[in-house]
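Apart from one protein chain that is not included, each protein chain of the complex appears where it belongs.
What follows is chain A.
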Amino acid sequence: MARYIFWRLADSIPTVLLVLTLVFIAMRILPGDPAIAALGDNALPDQIAVFREKMGLNVPLWRQYLNFLHGVVTLDLGRSLISNTPVVNLLAHHLPYTIELTIAATLIGVTAGIPMGVLAATHRNRPADSAVRLYSLVGYAIPDFYLGALLLIVFSLNLGWFPINGGGDDFPSRMYHIVLPALTLAFLKSAFMGKLARTSLLEVFGKDYVRTARAKGAREGRVIYRHALRNAMLPLTTGLGMSLLATLSGSVAVELVFNRPGIGTLLISGISERDYAVIQGGVIVFALFVVVVNLMIDLLYIVVDPRIRVQ
């Protein structure tokens, strides 16, 4: 098992390298000349020269690539063109808000979704099942930003129960600020996890070992939680990974709606201000997020599936 973990970790190094390379290429190819993109079409030639010098764009591409990798490793991603703050500092300030939102939304989504799935699967084709299915349908159908705006209008603007924007500073205020954005993201997540739990459980209920559990005298609760759900954890773990990745795109919209100072907001403002270094930093963080989530999910498999754990 230790070997498996070691190899899985070692395995992610080329992935990270590949991801960084893609970011490098994308940043250099997609926006055309970053100097023109940043300074506008009317920029004077010497302005451009200064900019290129400052951004390290005057050396050959392979040097730029090595400099880029070196920068990532030494946590030097340049400075913001607008505020002149090191990009790493900006990321370090914004990242916790995105991470805590992701964690809060996932916790709520999973703890609400899985019991709903259990309820639906054990009451198949009865009212409880229909209710859960309707919930899932609505959860899929409502876009994040729309639901976020709706909650914001009702609970913050009209009722005044929650703050209108920002991310909060000390812990209690951060938890207070996170409620509505987390619920917004958790809605889709619980719909997704609930539907997945229902499908996976219904499949597991048909398995021979569930019949074996009943045949030895296990009561329904034990059959569901000890036998069925533990097996349904395999597809649910995969689903959790997909749902975490979906939160990434969701969090950009939700951070904008609630004006939270997360990575999504940073990235969007970087784009609108053509802040080249900030965009690059934000994209790197998002790309690494994907790699880390995949890694975590793979490690989680070890916990839930003994067939991977044992040899």
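Here is the rule we use: contacts are C-beta pairs under 8 Å (C-beta built on N, C-alpha and C of every residue); 3 or more make two chains touch, one makes a residue touch a chain; residues count from 1.
Throughout what follows, contacts and distances are computed from a predicted model.
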Chain not present in the shown complex, as UniProt names it (candidates "Tryptophan synthase beta chain", "Septum site-determining protein MinD", "C-type cytochrome" or "ABC transporter ATP-binding protein"): "ABC transporter ATP-binding protein"
Residue in contact with the excluded chain [from A:45, A:60, A:160 or A:217]: A:217
Residues in chain A touching the chain absent from view: 207-209, 211-219, 226-227, 230-231, 233, 304-307, 310
